[in-house]
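As you look at this complex, bear in mind that one protein chain is not there, while each of the others sits in place.
A, B and C are the chain letters, set down in written order, and residue numbers restart from 1 in every chain.
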Amino acid sequence: MPPSEHELRLRDRLSRLRSVSLLGGAKLSGELQRLQRQLDRIGEEPTGDDIWRSVELARHPDRPYTLDYVEALLDDWFELHGDHRRGDDAAMIAGLGKLHGRTVVLVGQQKGRDIHQRSERRFGMSNPEGYAKAMRAMKIAETHGFPVISLVDTPGAYPGVDAEQHGQGGAIAESQAVMARLTVPTVACVIGEGGSGGAIAIALADRVLMQENAIYSVISPEGCAMILWRDASQAKKAAAAFKPDAVHCLELGVIDAIVPEPKGGAQTDPQAAAQLLGESLRETLEDLVDVPGDELRRRRRAKFRSLGVFA
Amino acid sequence: MPPSEHELRLRDRLSRLRSVSLLGGAKLSGELQRLQRQLDRIGEEPTGDDIWRSVELARHPDRPYTLDYVEALLDDWFELHGDHRRGDDAAMIAGLGKLHGRTVVLVGQQKGRDIHQRSERRFGMSNPEGYAKAMRAMKIAETHGFPVISLVDTPGAYPGVDAEQHGQGGAIAESQAVMARLTVPTVACVIGEGGSGGAIAIALADRVLMQENAIYSVISPEGCAMILWRDASQAKKAAAAFKPDAVHCLELGVIDAIVPEPKGGAQTDPQAAAQLLGESLRETLEDLVDVPGDELRRRRRAKFRSLGVFA
Amino acid sequence: MAKIDVSIETEDKPAPPPKHPNTCPGCHSHYRDDELERAQWVCAQCGHHFPMRARARIASLVDDGTFYEEAADLHSEDPLGFFDLRPYTERLAEAEMSTGLADAIVIGQGSIEGRGCELAVMDFAFMGGSMGSAVGEKFSRACDSAAERGVPLVTVTSSGGARMQEGILALMQLPKTVCAVEDLHDAGQAMLSVMAHPTTGGVLASFATLGDVLLAEPGALMSFAGPRVVQELTREKLSEDFGRAEQNLRFGQIDAIVPRPELRATLGRLLRIFNAPV
Partner (left out) sequence: MAKIDVSIETEDKPAPPPKHPNTCPGCHSHYRDDELERAQWVCAQCGHHFPMRARARIASLVDDGTFYEEAADLHSEDPLGFFDLRPYTERLAEAEMSTGLADAIVIGQGSIEGRGCELAVMDFAFMGGSMGSAVGEKFSRACDSAAERGVPLVTVTSSGGARMQEGILALMQLPKTVCAVEDLHDAGQAMLSVMAHPTTGGVLASFATLGDVLLAEPGALMSFAGPRVVQELTREKLSEDFGRAEQNLRFGQIDAIVPRPELRATLGRLLRIFNAPV
């Protein structure tokens, strides 16, 4: 069987990667191997149905959330609270812990399980105070040379009156700017919904991973359908058009690797999902921890500055 | 006439300064000359009456305020507004302008002239948002290598419910920490009331100046009298005891130089007062602009770490 | 205050044309094109700031004959083969036809009051000023050009947000432009950000708010989420000036509101302050 057009595009990305001078020898081959392995797993281009299944799984109410992974993966966890200025945003988690014996700073959005939690945590939609808390945690990482792990799981930044008045746009920009300045290794993983500005605020990382059934998008399928088709029920059609699934994100060079989930999705076996995520984080961090800080920063910026398709 | 005890203490400070290795050759001699000039002007130790006159002049309703000096001394003034997070505190001024042709960042508390302004500017008592605005301005200075000039004129930080809830103590500490990290030249001048934590928040500078009739103190005379004598009307007695006047501050090594005022106080001739302040700022900056940034910072911290009398 | 209701939802659908194209939404005065042009598209009666096209904006700011455009032909491609009611490529071609621009931003070198600077000026008429790959790339190149030539960057934004037809790559223009600003700052150069109506969504949440100094035009909407989204969520009546420049100033988000007739002089002053070369 000849390779599909989709596979050809992935192979094309591989061959372009080979010629990129950003990644030095050993690192490049690790990157290539990872991509090769992923390529082997991905047969065909995801269909509209496949994409919609990802949307549903990414939002599955039993899907593991940030604190579930914290509990499964980190020892000596200490949660930080507050931005030490104005408030403590429960939609954003920040803390310190040990991952496989190495101290890391972890930030990530947190959805709620029950009605009370969901309201308190605003379904994982942060206010400016949440981004300020994340930035504070990242500054601790910078002072002490700890890697930063960011788990992205949000429908988007919270569109509230207070949030707007208190500089939601500026907070999202500033959080990205802080990440662009860090000289410590940073790894982001989209573990559910990677929704728009709310997601990218904490995803300007050296490596960006995505779980197999996570989605990463500039707008929600419903929002897109509402604007373009004037009909939110066309969400599935919209998703098929803007392709928020992990395979397409990998193909577009927006993410660096796909983290496998247990068959049927992370919610079927949270422990196994955590183990797979933990392995990916460990492997990715090992690639980064020996790179000098200013070189990490230079590569990180160069990578994000290379994104886009224009002529 | 034999030298007074007070003059002996000043001379003692001079001879100690000679042996201080912090300031290199040329700089040291400039410092010495300045102190010598000041010594020549100061005959006797200020009495309780002299000190109380300073307290009254420092609070004189016609005394020039920060914006009066801005208008008299800076070209191309552009006032910055807001902390770009939560609010714009009218009690704290921050902005950019040219002093004798050199771009500087200026921060300083601002009292009000009329009843409306006084209430809007809270008599120069900042909220956390005011310190945050000053920090933002100082970070612009750091990015672009502009010197920072800080004009201190406040009874203290604002003791309001909101201020406390929004981290007044932490904001004052953080502002000092930002100043301790700067690698650009910094000059503070107490131009009226240098009240407690509210003042020191923006006074951790390479050089600290004080106008002749300004006061600089850990607590207001009334506050001190209330606590120690249980009687606020004993303020004059309290001031005589804790000596907030410029001469005593110089003697204790807390300030580096006294900026002369027109006879009778700055309010008698604001233009002349501005010119004298402008000359002092120019002279002081010239001493600092050629010192490498990390050396400036090292010396600044060493200077403040040397303050205190213990055994 | 003018009542313009442009939020990110309308990014690719212009509001229905008013009966008379140059009717002021603030006071309903009518103007001829040449009247408005002479007044820099500011209503003489009520001060309403009409939208201003990128080239006209540049002409109103720079010293005569000093503007040298860069990357004029750079345009977005269609990475997703995006198709809603019409193909994205068709929308792009149409916008190019109607605006005479290859995308929603114009960049280049110029001088203002004798001081050299780089300019990056957005044009809302091109697909609602939405930010896709071309806008991100051109903005980034403007940062590099400013850094190389040792001049500050002046930006004027007017945007409904990220261009959803480019999907996740549109979102990636946020970190891309943020990294470009950081490189500019590391090179010791300033960015002066002027936010015109509307500066919302992904542009507000990336480079526009990272200027050393943040200016806004009177009445400019500057909100991350559109007022309609916020209203739907909160179900409260929003204040008259919700998300407007005036509210942003009051809440400490920006340094100044500068009426258009004063903008050139204000930028001149700031260029002197930031030591832009003569």
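By definition in this document, contacts are C-beta pairs under 8 Å (C-beta built on N, C-alpha and C of every residue); 3 or more make two chains touch, one makes a residue touch a chain.
All figures in this text were calculated on a predicted structure; none of them were measured in a lab.
One of B:Pro159, B:Gly264 or B:Gly293 touches the chain omitted from the figure, and that residue is B:Pro159. The missing chain, though absent from the display, is touched by one residue of B:Leu151, B:Leu209, B:Cys224 or B:Ala257; that residue is B:Cys224. Taking the whole complex into account, chain A touches the unshown chain at residues 76, 78-89, 96-98, 103, 129, 133, 140, 143-145. Residue positions on chain B in contact with the hidden chain: 157, 159-161, 163-170, 172-174, 176-177, 180-181, 196-197, 199-201, 203-204, 216-219, 224, 226-229, 238, 241-244, 248-249, 252, 254, 300-301, 304-305, 307-311, in rising order.
One rule holds for everything that comes next: only the chains that are shown with their structure count from here on.
A straight line joining the Cα centres of chain A and chain B is 48 Å long.
Mean C-alpha positions place chain A and chain C at a centre distance of 29 Å.
In chain A, the positions touching at least two other chains are 166-167, 170. Within chain C, residues 209, 251-253 each touch two or more of the remaining chains.
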